[in-house]
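One chain of protein is taken out of this complex; the other chains stay put.
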Amino acid sequence: MKQYQFTLGFQVRDYECDMQGHVNNSVYLNYLEHCRHEFIKTLGLDFSELVQRGISLVVIRSEVDYKYSLQSGDKFEVGVILERVSPLRYRFVQDIYLLPERTLVLKARVVGTGVSATGRPQLPKEITVALGQLD
Amino acid sequence: MKQYQFTLGFQVRDYECDMQGHVNNSVYLNYLEHCRHEFIKTLGLDFSELVQRGISLVVIRSEVDYKYSLQSGDKFEVGVILERVSPLRYRFVQDIYLLPERTLVLKARVVGTGVSATGRPQLPKEITVALGQLD
Amino acid sequence: MKQYQFTLGFQVRDYECDMQGHVNNSVYLNYLEHCRHEFIKTLGLDFSELVQRGISLVVIRSEVDYKYSLQSGDKFEVGVILERVSPLRYRFVQDIYLLPERTLVLKARVVGTGVSATGRPQLPKEITVALGQLD
Partner (left out) sequence: MKQYQFTLGFQVRDYECDMQGHVNNSVYLNYLEHCRHEFIKTLGLDFSELVQRGISLVVIRSEVDYKYSLQSGDKFEVGVILERVSPLRYRFVQDIYLLPERTLVLKARVVGTGVSATGRPQLPKEITVALGQLD
């Protein structure tokens, strides 16, 4: 079991399931994003405030291995670890576990960066500080 | 320019954009899926009929490199190539291009397999035939 | 303040917001649906089990008055009251309140019915019992 920096609990909602009766593959990206945004709040960063300040945090790569399908009503947990990739890039390692057994549902790696209002790469100070603390 | 087996044109709808004014990262997976499902119709396979026959085509891995952000009203094209990975696994190589300039928006690789009603791996004959024709 | 039979707490997720920075009008229908499905579980009814039994609960009319826009991170509560409309139709009166002030966000009335696998109108016994207890 990895040591996550942050975990967030969720429950599948019926509208998230497709005609196969499982959560649609795209919806897991929503879960992962929501977990990241709640996590960065604990670093002092609010995604919507960044948008208003003209700074966009953007996903530049995602890799997802789907291991098990979530279904109606399932409770699950998303864990996240933030890693430095380069001066301007960071990676979120994220896993989803079905509760209460903690069956592995999905493993993801999401690489992101920041972009200023003028389109230049720029990381918010809080991310840089958080990444610095990881060294 | 790759030689795609199938391409499908789309236009961004405003509800697909998030507070950054761009298409949300998860929505691209919807575009990719819709293109795959339209493509497999040309192979004689209807995703919803498969579900009714008890066969689920499932995504087991996705890899997406986001290169450029689509915005309100953008017209774009999704191309797809089907490849064999193993007897029971196939891969869709998919790219998205902004029109009319054909700017590369995204490159994706989506690996899938089939699962029967009893949970056993099983590919529909049409997929096996299509993959056989690729050899 | 109405006397709701059931209330459910939520928090806005960033992917639910559109380019105006507010929750998109269609997403509120997702919130309302999720609250209804959690509510009917307290009556002994699981929406996904009903689907497997061949019984579809369907929305035949929705009326929504949007009073206040939810934004990133907002916490809110959905309340629901179930009413009989006719032998085969029921109505959910649903309201959404921003927390903690309980500002009214939205008022909705959603009329539904049940349809059997053969397409005939049919209410599950649990709904009929619940409606009977309302008389």
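Per-chain numbering from 1; labels A, B and C assigned in written order.
In the analysis below, a contact is a pair of C-beta atoms (placed from the backbone, for glycine too) under 8 Å apart; a residue touches a chain by one contact, two chains touch by 3 or more.
In this text, all values refer to a predicted model and were calculated from it rather than measured experimentally.
Engineer: Would you indicate which residue among B:G73, B:P87 or B:P121 is in contact with the undisplayed chain?
Structural biologist: B:G73
Engineer: Considering the whole complex, which of C:L8, C:L29, C:L43 or C:L88 touches the chain not shown?
Structural biologist: Only one listed residue reaches the unshown chain, and that is C:L29.
Engineer: Just checking the interface: what residues of subunit C touch the absent partner chain?
Structural biologist: Subunit C touches the missing chain through residues 19-20, 22, 24-27, 29-30, 33, 48, 51, 56, 58-66, 69.
Engineer: For subunit B, which positions touch the chain that isn't shown here?
Structural biologist: Subunit B touches the missing chain through residues 13-15, 17, 21, 30, 33-34, 37, 46-48, 51, 71-73.
Engineer: Residue-wise, where is subunit A in contact with the chain that is not depicted?
Structural biologist: For subunit A, the residues touching the absent chain are 14-15, 17-21, 24, 26, 72.
Here is the rule we use: only the chains that are shown with their structure count from here on.
Engineer: Measuring centre to centre, with centres taken as mean CA positions, what chain is farthest from subunit B?
Structural biologist: Of all chains, C has its centre farthest from that of subunit B.
Engineer: Is the contact between copies subunit B and subunit C built from the same residues on both sides or from different ones, judged by whether over half of the numbers are shared?
Structural biologist: same
Engineer: Report the inter-centroid distance (CA atoms only) between subunit A and subunit B in whole Å.
Structural biologist: 22
Engineer: Find the geometric centre of each of subunit A and subunit C from their Cα atoms only, then give the gap between the two centres in Å, rounded to an integer.
Structural biologist: Each chain reduced to its C-alpha mean, subunit A and subunit C end up 28 Å apart.
Engineer: Distance-wise, how many Å sit between the C-alpha centres of subunit B and subunit C, to the nearest whole number?
Structural biologist: Computed value for the inter-centroid distance: 33 Å.
Engineer: Among all residues of subunit B, which ones touch two or more of the remaining chains?
Structural biologist: Those would be 19-20, 24, 26.
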